[in-house]
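Handing you this structure, nothing more for now.
Some chains omitted; the rest stay in position.
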Amino acid sequence: MQLERGVILEAYRRMALIRAFEERVGADSMAGLIPGFVHLYAGEEAAAVGVCMNLTEKDWIGSTHRGHGHCIAKTCDIEGMMLEIHGKAGGLCGGKGGSMHIADLDIGMLGANGIVGGGPPLAVGAALAAKRLGTGGVGVAFFGDGASNQGTVAEALNMAVVLKVPAVFVLENNGYGEFTAASYHSNGIDLGARAAGFGLPVLKADGSDYFAVHEAAAELIDRARTQGLPGFLEVKVNRWHGHFTGDSQAYRSQEELAAARLADPIRLLRERASEAGLIEADAFDAIDQDVAELIERASVQAMAAPPPALSTLTTDVYVSY
Amino acid sequence: MPKKSMRTALNEAMAQEMRRDPTVIVIGEDVVGGQGGLGETSVGGVFGVTKGLGEEFGLDRVIDTPITESAIIGTAAGAAVAGLRPIAELMFVDFLGVCFDQIFNQAAKFRYMFGGKARTPLVIRAMTGAGVRAGAQHSQALHSIFTHIPGLKVVVPSSPYDAKGLLIQAIRDDDPVIFLEHKTLYDIEGEVPDEAYAIPFGEANVLREGRHATIVALSRQVHTAMDAASQLASKGIEVTVVDPRTTSPLDEDTILECVEETGRLVIVDEANPRCSFATDVAAMVADKGFAFLKAPVRMVTAPHAPVPFAPVLEDAYVPDAARIIAAVESIVANEEAAA
């Protein structure tokens, strides 16, 4: 599949945004400037962006505890996200959600999710709604290798098959659930093949390769959109940072960590596009510049912003009560 | 007004709202049933409450599912934020244990966590209560747990009339609603208008008024309380009987007004006693209505034990009129003697 220049630049922009966002949030978190703990998506950018470049606002995604990347890939507002992560007024969730609960239902982002395995059933539901309402939308569920062992995920797979809804499951296999490797937590079995056992078509893609992810996702998303049927995509990705900021990853070898850094999806995208003579360095640099400014502005602004008003403590528990 | 069973009233509520609003769907195990075949061979739910809906609205809107409660509730919750108004059937409320996360961490919290952006118009229907010899895992009354959770509304109808009006309200409501149908009440009959009507949440129903004591009772226990009330009346003790109809929101005002008039309070609930709806009402009155209270607040509940299977034990487990009468008498006696 030959992608247009504009699409590639937009993909690059989103990936660069994720990277810059995460590095900034990570540093600020380590410096004690961000409340609570955060799970960084750096290194996995091509997964979220490769999938979401196939989506529009009428499509839905369900995300995870490691959700910043999905939010940005689905075009959530960067400043709103940063404010939210800092727990400030004007945050995407008014400061009440935080890193693990960023959502923007207006653009089809069903929410990061603090419960491992919590999202996939919700994405099936969004897919059902899209089908019933005839919006042409699809529901995408992102989840990790660790989450694969959660019963809710198995249930969601079967449910999507039985109800024949346009749901696409995206397994982001970074080889770890917290501090435990997949070789242990699922005995090293092929998680994609396991999903195939539920009757889903399964594709696999190298998550360092934006083009590979985009293409595989396109196939499943198109199938969902046109035939109303679910699919499953396993993306092998690298978790650059610890499970959360502060995790030193002593349990991973230096070689493994170095290899993960080598397979940098952003550098690879840039190289591929340059080598193919598709996009000149200037264009990428301009994006990098933009991104850096945006993240700097968002971060400074978030730190300076006032906290939410105390009066919001008990608002919005219900629509009406 | 025509007489209908609670089962018919509930069925009518769903059918009428589905006619009115194409975004309303029904989803659950065997809500059509019989391999999804329509007509003769469909079952319409284990207790027949959704009977005929598949035939009228089709299998796109009345959706059988595998046995997979987390996915049922999760699918319904996801569909709700994405534009549908799902009525999910959990069958026995005891099954909340395999899907509680989707109820309390997901659906209930969306709106707050997301800063007010989400609307989650989801109804979860489930059967509650003891009385049909179904044993410890199919007989529980778990409304206290749902009531504890911010973000949920909890409905516990006691009559066919209330069941229809409250279910219509639940379907129209923009928040997640837990709707608990007592399995011993499906066959009771009562007057139910043919047309659609909604009963607002948080408005208690005062079924009877008396000056000696107030009884607050829910669901099946409303009937037991009314029975106790007649027996008490024949002994010269007049009680008020209040049915809150929804435990969340709770009509505190009506309860407080009744206690103000009677000075005495008995709460009847078949749920287990600890951290329960009974303690909730008792505590609310011990705080906000303390000045009205002339006697200890009594609670007539199930014991702190699972529901036993043997009929004699199950009958002893559930509050009965005799225990309610004893509780009322234990707090009315003194004053009556004094007065």
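First chain written, first letter: the chains are A and B, and each begins at residue 1.
By definition in this document, contacts are C-beta pairs under 8 Å (C-beta built on N, C-alpha and C of every residue); 3 or more make two chains touch, one makes a residue touch a chain.
Everything quoted here is computed from the prediction, not taken from an experiment.
Undergrad: Note that one copy per chain kind is shown in place, then state the copy numbers for the whole complex.
TA: Across the full complex in this file, the copy numbers are A x2, B x2.
Going forward, only the chains that are shown with their structure count from here on.
Undergrad: Can you list the residues on chain A that touch chain B in the complex?
TA: For this pair, the touching residues of chain A are 60, 62, 91-97, 101, 103-106, 110-111, 113-115, 118, 120-130, 132-133, 135, 139, 151-152, 155-156, 158-159, 162-163, 315-321.
Undergrad: Could you list, by residue number, the parts of chain B that touch chain A in their complex?
TA: Going by the criterion above, the answer is residues 23, 25, 60-61, 63, 65-66, 68, 70-84, 86, 101-102, 105-106, 110-119, 150-151, 153, 173-175, 202, 249.
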